[in-house]
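A single protein chain has been omitted from the complex, and every remaining protein chain is retained in its original position.
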Amino acid sequence: MREQDREAYLEKYEQQKKKGYFLFLFQLLKYFPGDLEVVGVIVLPVMALTFLIFLPYLDKSPWRHWSARPVISTITIAMLAGATFLTAQSLLEEAPPGSVTEAGDRTAALYISNCAGCHGSKIDVRPDTDLFSVVSAGTHEGMPPWNADLSADEIDALIGFILAPRGSEVFAGSCSQCHAAEQLIEADAIELRNALETGSAYPPHVEFNLAEWSDTLTAAEQGQLLNFLTAPDGQRLWDQQCSSCHGRAVAFDGSASELRDVVVQGGGHLDMPAFGQTLSESDIQTLARYVLDPSAPGGDLFAQNCSACHASTIPTAASLPEAVDAIARGGAHENMPVWGDILTDEQIAALVAYVEQAAEGGDLASGGELFAQNCSSCHGDLGEGGVNPARAGDIIAPISTAEYLRTRDDRTLQAIISQGQPNFGMSPFADSFGGPLKDDQVNAIVAFMRAWEENPPVELPPDVPSSPQPTASGEEVYGELCSQCHGPNGEGGIGTSFADPQWQARNQDSAVFDAINLGHEATAMIAWGEILTLGQIDQIVTHIRTLDSSAPPPAPDATPTFEADVLPIFQASCTACHGTLGGWTGTSYTDALTSGANGPTIVPGSPDSSRLVQSLIGTHPTGMVMPPSGALSAADIQTIIDWVAGGAPEK
Amino acid sequence: MNDDADLPKADHADSSLTDPAAQGESVSRLDADTQPDEDPQLDAKGISRRQMLTRSVAVMGGAIAAGVGIPAIFYVAGPAAEDSGTAEWIRLGAASSVEPGTPTLMKANVERRSGYLTSTEELSVFVTTENGTSFEALSNVCSHLGCRVRWVDEQDGFFCPCHNAVFNADGTVASGPPPRPLDQFEVKVEESQIFIKGIA
Partner (left out) sequence: MSSKIGDWVNERSGWRNHYAAIFLRKIPKINWLYTLGSATLFTMTLQFATGILLTLYYVPEPTQAHASVDYITNELTFGWLIRGLHHWGSSAMVLLVILHMVRVIAYGAYKYPREATWFSGVALLLLTFSFGFTGYLLPWDQRAYWATVVGTRIGEVTPFVGGSLKSVMLGGEEISGLTLTRFYGAHVWILPAVLLVLVGIHMYLVIRNGITAVPKRNE
């Protein structure tokens, strides 16, 4: 542990100690779980208080020496001793095993600083609890979500610690002299088991003259140690141990016990017959060559003997002898490790539970369908992103890049889809948050997205505009860079319209300069100051000023119509809510003109008195500007105004 | 001794509050400051045990009061000594936008930090140049009572509408009540951009 880490940890540990005089109360509560809580919270304290208040009348004898007042003295001493005992107990529990003395035990430090304050030294977890989501999302009563403060690895380490607090002690005693906890937590489970079983013969350990772990640690301690180092958290286990072969998308349609067998037996479950007994030597040779090179003859043999199990997928082998050997001997020739020998019972249970749960939503076909229905209008058919219809001037970044998917686990994706991202105009999709999808449908979408990770349809980063010549004038730079989003003549598009006189009037030169120089966070507008010189930016500002069209943008050739011009705007920005919510409905021409909570929202020919227009531009006295995620683009609003003014024609 | 026996002692203390005369003898005997001659416990240096205790209590009390009081003074005065963020160069705009001979009003947004709060405020500055290469920056805040001055071409000076003060183009007072010239900022030009630094 580095020195400043240690200091920070000691500081947190110290903070943990404050308000020590309440400790005995919390400790007392632990003796009165559930319905008995009222005893610890109310009855005992009220009794103690009553005793204190009425003390002068409980003890009316004139004697003041303690020995002359045996009852009062006994009660007082008992209360003091009780409080002292509870405080001491709480303090002793407060320091988890091996944490304070062993500098290497960072997880215990994590536990102390994050959990011990409320939970004491250990937490009894019911079996089958999804501890990861409890910790990261804070679904436990009164507990905050920790995923903002802790990384997934840290939460993992914590879960290992909670489920196997002794494991931390074993670690501190046997490993921490040489290893930091996080270093081993990231290690491969197979290697960990290997090191544990081979003991001093384990190659990296040979020169250190270690004791045999099998002599110094009991089987239970070994299990605790492994649980501590690789937390029994199904999703993470899958990611670390399984996804390299099975991919990130989980699909399994068998029962839990079958699944368990597959995991425990690993390659052992693949009962391939030993073809050495049924096929001739030459046939085996032919098959082996075919396996190595599918263009070689042997397809017929393969179809007869192998395709029943292997279907059309031809297995691969590293060399001819290996292939021959595998075919001849059959049996557990696959590379899947026998996880029953590697993982602990808790880890296997967690893995099985996760695969079961994840596979429920693992129907990729339905996931793809749901994605197309619900997501592609904003995120594109392949998750490539595009213009954000909910927020003018905003670009939705691709969600199907390997980078994006690798940095977000399934739970994060689930949360984003379920709860939406109102800041970015994305509404919640899970029915528990008022959206249209059930939880397993959300899972299906997550699985569908996960399948992209192996073979992403979009790769980032897109071409960064080549750095323009420092000598280019502001006008040239504008034409080359700015016009892509703001239009060659400043008419706008993805970006703001510079032709808009209001915009021109609203923004001072220095504000425009700063916007170009520093960019806008969370939009495609980057900080150009890193690419352009200040002089160029200044010239761009000057150029932008020339784009002001003091006349309003040219009116469209003809009056917009509902079907061609208005409905797409409604569909993009309104009907997500105004289709199911009641009140005004914008899904069809009739509905748009006739529905409304207090009367029609559209008065053909009179935009000013149309509630719809008032809500869009914010002139309605009540209610907020629609859509709630931010006003429509000026062009869209103008289209709707023109449409209403032109009599709101359908076609 | 029982409680009844304890009572007279309480009564005695009681009398000390309500009737000091009744206890006058003992007070004067104990009050070494006023009646040192009567104190039976004088030591070699002429300081009684009571005086000694009183003084040490005073010294300790003073030390504690100082221990809290002196940091408290710094604590209260603390923010006054803080830098509110004006010591940085502030970009005003392109040097080319300043017309030689005529003060040009330029604006910049300045972030000010006050304790844990930051706020942006707009800073307006008159920039003057004679030759387009050397620049001067004058505050537009009148040095009299803080009204905003503006440039009036006909008068060839800055005019303050509050009390009809007039400043010359270089910021010196031409007429009216202001006690000193307009404040000046430090100016530098980099990449043909004007930057200022200073008070205001």
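First chain written, first letter: the chains are A and B, and each begins at residue 1.
Operating definition for what follows: a contact is a pair of C-beta atoms (placed from the backbone, for glycine too) under 8 Å apart; a residue touches a chain by one contact, two chains touch by 3 or more.
A quick note: this is a predicted structure, and the numbers were derived from the prediction, not measured.
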Of B:62, B:79, B:100 or B:132, the residue in touch with the unshown chain: B:79
Absent-chain contact - pick from A:47, A:80, A:125 or A:178: A:80
Residue touching the undisplayed chain, where the options are A:72, A:91, A:123 or A:402: A:72
Hidden partner interface residues of chain A, rising order: 15, 18-22, 29, 37-38, 41-42, 49, 52-53, 55-57, 59-60, 62-69, 72-73, 76, 80, 117-118, 142-144
Chain B residues that touch the omitted chain in the full complex: 1-3, 6-7, 9-10, 12-14, 16-17, 20, 23, 26-27, 30-31, 33-34, 68, 71-72, 74-79, 81, 115-117
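Criterion: only the chains that are shown with their structure count from here on.
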Chain B residues within the chain A interface of the complex: 2-4, 91-94, 107-109, 190-193
Of all residues in chain A, those that touch chain B in their complex: 62-64, 508-511, 513-514, 533-535, 538
